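Only one protein chain is missing; all other protein chains are in place.
What follows is chain A.
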Amino acid sequence: MLKISGLSAALIAAAVAMSSGSAVAKDIVLGASVQLTGPVANTGRYYRDAYQLAVDKINEAGGVKVGHETYTLALKLYDNQSDVNLSVRQYTQLVSRDKVNFLLGPFASNFALADSAVSEKYQIPMVQGGGASDQIFSRKFKYIFGTLAPASHYFGSTVEMMKGLDPAPKSVALLYADDAFDVSVAEGTRPKLKEAGLTLAMDERYSTNATDFNSLLSQIKSKNVDAVLVAGHETEILNFVRQAKSLAVAPKMYSFTVGVPSEDFRKALGKDADYAFGMTAWLPSADLKDQWFGDAAQFASAFKAKFNYDPDYHAASGAADVEALVKAVEDAGTIDPAKVRDALSKVDFDSLYGRIAFNENGQIDLPQTVIQIQDGKLVAIQGVHGKIAAPKYPMPAWDAR
């Protein structure tokens, strides 16, 4: 039985291949420049791997149907070596020399901010899930679409959760790196803290790639700050936590925009990662249905099986970018960039990452779920519909863990 069905499938495939003739050979090329080396390669790899997995999956499922023709997806990736200027040059090369059909994004807001100028200039749609800064979308560009929640909303759910903590935190330190993403986070967080009636005891900007947080930590201790919110990069957050321990600085809670959801972070810190709060717009839940992967849980296991590490929200948003482009091409019924752009502005579908429907600025808004590391495991604490699990709060002193 198995043999017969295998044979018939092969016959059907052969028949399809012959009938569609040259259509099979047609490619829709998606171009991107991603950080495969350099200081942010650690996060850049999520995008490379997610793009590849999504492209493979969609091709396996029969490719992209445009009118009566079927296209195969192809990926053209460059390594921008974590260099913004190189990234801009590579995107220019992708559209002008390589003549790719559509663009996928790089990682990080400062990259997306610069690279989106290329997509706008050449009028080639770029769907990116690596840049969240509000700055990217405030310029009324028509060809940039983003699948990360606005940076200014990142700490929203955390502040919401803080209102319900007992004993309630009163004073807050807000620390942020001096780049596009983190400045946007800080700008959005200040009014939320004020609304919640919290005192902003410290509001400090530090240099990106700072390694020494001892002065800031000593101030946090001296001012007896209850809650510390840090918008920064993984390397900074790692140093921050290690130095907090060595200076015995234990506020009632601390929360970080990045790091906490990634496996690498938990591995590097071991049990010192416990109690850290973070946020994610995505968890690999089976509730998130998807046309190609089935659901988010299946996406996560396929990802882990292929690349041997767990995906986080960066990977999920990267995969959703490919899906959004495919949806838009199918909706538009053409690969004409301007028409696909218009179709992108209207897409509305459920993906492994969540519902994808862009607002007029081209961004989607997904709520952030508050997460916490408890005994080495990532626990969802508070989502859109309220409390999910009890937070471990207040954080005990370092020598009492």
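FYI, contacts are C-beta pairs under 8 Å (C-beta built on N, C-alpha and C of every residue); 3 or more make two chains touch, one makes a residue touch a chain; residues count from 1.
As a working rule, contacts and distances are computed from a predicted model.
Participant: Looking at what's absent rather than what's present, what does UniProt name the missing chain, "Spore maturation protein", "Amino acid/amide ABC transporter membrane protein 1, HAAT family", "Heme-copper oxidase subunit III family protein" or "2-oxoglutarate ferredoxin oxidoreductase subunit beta"?
Facilitator: "Amino acid/amide ABC transporter membrane protein 1, HAAT family"
Participant: Kindly state which of the options A:Tyr143, A:Tyr206, A:Phe358 or A:Tyr393 is in contact with the chain not pictured.
Facilitator: The missing chain is touched by A:Tyr206.
Participant: Out of A:Asp134, A:Glu234, A:Asp290 or A:Asp312, which touches the unshown chain?
Facilitator: A:Glu234
Participant: Please pick, from A:Glu187, A:Asp272 or A:Asp365, the residue that touches the omitted chain in the full complex.
Facilitator: Considering the complete complex, A:Asp272 is the one touching the chain left out.
Participant: Can you name the residues of chain A that touch the chain not displayed here?
Facilitator: Interface residues of chain A facing the absent chain: 37-39, 41-42, 45, 82, 178, 204-207, 209-216, 218-219, 221-222, 234-235, 238-239, 242-243, 245-248, 264-265, 267-270, 272, 398.
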